[in-house]
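This is the structure I have questions about; it appears just below.
Excluded from the complex is one protein chain; the other protein chains are retained at their positions.
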C-alpha cells in the first residue's frame, strides 16, 4: 500500500446530497455494476425468492427448476403490477403468478398462461417475458446486474479481492444471524468510513483492543514509516493481538475453527475483502461476516449484516454463538453515528470539498473508482 | 361494446409517478373538467358548507340564501388566508367571515364588510369578490369546475352515462353512510382498475358469486365470443345471479325496494354509470353507491364512498342496512391493495409501458380520453 503524498481534495460536497447527482450515480454504478443482494441459502429450493431494493428498483431473485438463480424486475408485463408482495417467499408449483390479473410466468420468466384473457388479435406470449436481470453467484453470495450487457463477468469484477478469501469455504457457509440497519447518510459516506481506519483510535476502543494496529489509525503496518517486514510472508497486514483469535469483545471464541484454513489465516485471526461498493467481507477463523449496502435515496442507505457459519454450528454452539455478535454490533453502531454526523456537516455552503490525509489513500482510490465510473457512464450515454 | 383487436400499449409508465406530468394532468383534467365533490344533502341549508380538496386546490361549496349552490376558492381576497378551517360547517347569518382580519363576504361571494379598515384611497368592494368556481348539480351530486369558462355544461359532460340512472330518484336519496380511503397510487391506476373486470376472477371471489359473468373476466356478456342476445332487450349487460337481488355478500337484502324502478332494473339487480374520472355510481334496486376520487399527489388518491338510500330507510331498517356495506367494503379493500401493488411495479426502469388485452377496451378508451384532454389543454395554453 502506498500512502498519499500530499493533501488530496475529496469529492465535491454536493455529490453527497444533490438528488440529480444521486440519479447520475444510480445509473453509473448501481444500475450498471454487479450488486450483492443476498445469500444463496436464502433461496435454498427452486421457487424460493427474495426481493431486493436498489435505488428505486426492486428485483426478484429466485431459483429455477434446475436450481439456477434467476432475477427479474418485480413488474408484470401486462399493466406493470408488482409480482411479489413480500421481501421473501416461495412461488408454488414453479409459477410466478401476478396477483392482479393472474398472468403466469415460469421460473425462467417466460409468460406461460394468461387465464381468462379473450383471444383476439396478435398476442404472442414470447413478447411478454419478465424483464430479466443478470444474476450470478460467488462464494454463496448472489449478485445482480441491471445492465443490458454487463461490462464484465461477476468473477472479473470481484478481481483479486475474492482471492483473499480462497481459503474459506464460503459456498458452504450459512447465515446464522442477519441484521438490517438504515442510516441517514449518502452511500459514499458509509463506504468511505469502511475504507479507512484513521477514525479507529477515537471511535472503536473495543476493536482497537482486539487489533492493536488500529490504535495507530492505519489499516496496514506497511503504512507506518518505520515498518520493516519481519519475514517473506509479512506484507504488513493487520492481525488480532497476540493470544487472541478472532473478532469478539474479548478476542476469544469457543466456536469450532472453520475446517481447512491454513496456519497463517488462523494466526492472523482476520482477513478483509472489499467488493466496491455493495459489500465487504471480514473472515475470521471461526466465522465470516458480510456487510451489504444498498442506497435508499440521496441521504439514505440500508445495511444488511450477515454472520456466516458452517451448517449446524449455531445450533450446536448456541452459547458461543451469542458472543460473536457483540463486537461487530458495537463497531457498526459507532460507525453509523459517525456517518450520520458526517452527512450533516457536508451541507455547509462554505464546504466545497474536504481533504484526505496520507492514510486515506483507500478513500482516494474509491473516489478515483467512482470518477471513472461516472465518466464511463457518460461516455456510454453519448454513444 | 367492441373489443380491442390486438395488443395495445398502455400510457407511458412515468405518467404514473412523474411530478411534472402530474401537474400537466391537474391542469388538463382536474382544474378543467367538472369534478364531483359531494352530495347536495351535505349542504342542506343556506350557509352550510363543505370544503373539497382537488390536487393542490381547496374549494368551498355552500348554498346561498335562495338555496342555489355556490363555490369559491378557500382564499380570502385580502392577504390570502384560508376562510374555512374545517371540511364541513355552517356560515352563520349568511356571512363568510375570514378568521384573520374579518373581511366579510355574502354567500354569493361579494365582499360586504371590512371591519376596522381605515378608509383611505380608492378601495372598491367590487374588486374583491371571492374567487368563484363554477358549480352545478345533477342527481343530487355537486360538481365544481375550476375553468374560467367550462368547455361544456355539466349535463353535457355527463352525457349518456347519466341516462342509465334515469330510473332512480337520485335527487331524493341521502347518504346513509360515508367512508373515505387514501390509496398510495396515481389516480389513473385506480380508474383503470374500475374500468375493467379482467381482474375480477382472482381478486373478487365474493363479487363473482353475486355476478357470475365476472368470473369470466369481462364486464358484458357481449364481450364473450359465443354470446348471442336472448331477446330485443338483451344488450349483454351484467346482472346478479338468478335468485339474487342486489350487491350484498349473499346477494340478498331485506331493505325495501326503491320506488318506481321498472321490472328490468329490479331483475338486473345492478346498473353502472361512469363519470370519468371523478365518480362512478352503482345503482341497485334497494340502494345506490357512489365512489368519488380526488388526486392528492402524483402517487396518492382519496376515495369517498357513499351509500345512498331514500330518506328514513336507514333509520327504519337499521339491521338490514348494516348488511349492504360488506360486499362493497370487501371489493374496495381488494382493489385498493391491487392498485398499490400496481403503482409499485410501474417504477421499473425497464418498464416503458404495459399492454392491454381485448377486454380492456374500456381502459384503452380511458387512455384515449386522457390523451385528448392533454392535447386540448396544450392547445388552449398556446392560444
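So that you can tell them apart, the chains are marked A and B in the order they are listed, and the count of residues begins at 1 in each.
Assume a contact is a pair of C-beta atoms (placed from the backbone, for glycine too) under 8 Å apart; a residue touches a chain by one contact, two chains touch by 3 or more.
Keep in mind the model is a prediction, meaning the values are calculated, not measured.
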Report summary line: Where B:117, B:155, B:264 or B:352 are the choices, the one touching the absent chain is B:117
Report task. Go through subunit B and note every residue touching the omitted chain. Result -> 31, 56-58, 73-83, 85, 99-102, 114-123, 127-128, 131, 146
Report summary line: Omitted-chain footprint on subunit A covers residues 3-7, 10, 13, 192, 198-199, 201-203, 216-218, 223-225, 338, 341-342, 344-351, 354-359
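Please note the rule applied: only the chains that are shown with their structure count from here on.
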Query raised in the report: What whole-number Å value describes the gap between the mean CA coordinates of subunit A and subunit B?
Result: 48
